[in-house]
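Heads up, one of the protein chains got dropped from this complex, but the rest are sitting where they should.
Moving on to chain A:
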Amino acid sequence: MRLRKRLLPYARNWQLYLLLVPVIAYYVVFEYVPMYGVQIAFKNFLASKGIWGSPWVGFKHFERFFESYFFWRLLLNTLGISLYQLAVGFPVPILLALMINEVRKPLFRRFVQTVTYAPHFLSTVVLVGLLFIFLNPNTGLVNNFLKLIGLEPVAFMTEPGWFKSIYVLSGVWQQMGWSSIIYLAALSGIDPQLHEAARVDGATRLQRIRHVNLPGIMPTIIILLILQIGSLMGVGFEKVFLMQNSLNMDSSDVISTYVYRSGILGAQYSFSAAVGLFNSVVNFVLLLLVNLIARRMNQTSLW
């Protein structure tokens, strides 16, 4: 009888649990089994014995990675691109949202939004393809323009010094509009009375943006900042990989592309799983750390 009472809430919603079966199956198979499979980073993976049967080797692969010639280059590029992106790519959508929010002609506002969201829907392949087209040293529009004003054409895509700037600025071009949506949502949630009060006190537009709008969206900013810093080591594979070529490798090789090269192409599963795990762990620790700091400082945090 008592057992039946305990089981009742489950039994009543059995259909909901049935719905969850495929969901749980997905998470187990494609998320949690790989997490468990991460142990191959500490093993010498032998295809014949599988992940579970292969012999343990401890931190051997990690040591090999830390001592390898590539380690510092990969780490510095990964962090370099991320920090650059954080410094430039993070504030731009905030500024854009603040600016769009000040537009009072609804038609113009809609137009700006529609246009700036559009590049978000281009695929990474197409975006990088566009970069190659526009930055081509002989036929590209940018170099045509440079020639027009009497400057030397630049081989943007093969010059290591240009890689990070092109990566970050094209990312801003593609994502600023889309990323601004969240801030616009937060801005629309600000109490109009605050603006009224500020206006009565004689605040100018700029002052109201600084003292009403900006503080109003601060919690959103902090949450997104935490998430960004928490993925500092997670420079996206796709775009870097597509922009990469043998000539710009010095500044374009990052951990994720290295994992792909040594793991999928080179079939060194254990070694590149170790590299990947190092990356995820640093990332996760960063996230915890930043979240902790944010919580200490002003009570806004992810959890």
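Keep this in mind: a contact is a pair of C-beta atoms (placed from the backbone, for glycine too) under 8 Å apart; a residue touches a chain by one contact, two chains touch by 3 or more; residues count from 1.
In this text, contacts and distances are computed from a predicted model.
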Can you work out the missing subunit's protein name as recorded in UniProt? Choose among "Carbohydrate ABC transporter permease", "NADH-quinone dehydrogenase", "Cytochrome C oxidase assembly protein" or "Biotin carboxylase". "Carbohydrate ABC transporter permease"
Looking at A:Leu46, A:Leu76, A:Val115 or A:Leu289, which residue reaches the missing chain? A:Val115
Using the document's definition of touch, tell me which of A:Gln15, A:Ser48, A:Gln193 or A:Ser246 contacts the absent chain. A:Gln15
Omitted-chain contact residue, chosen from A:Asn44, A:Ser68, A:Thr124 or A:Gln228: A:Thr124
Where does chain A touch the missing chain, residue by residue? 9-10, 13, 15-17, 19-20, 22-23, 26-27, 29-38, 40, 50-51, 96, 99-100, 102-103, 108, 111-119, 121-126, 128-130, 132-134, 139, 141, 144, 147-148, 173, 177, 181-182, 185-186, 189, 199-200, 204-206, 220, 230, 237-238, 242, 256, 259-260, 263-264, 269, 272-273, 276-277, 279-280, 284, 287
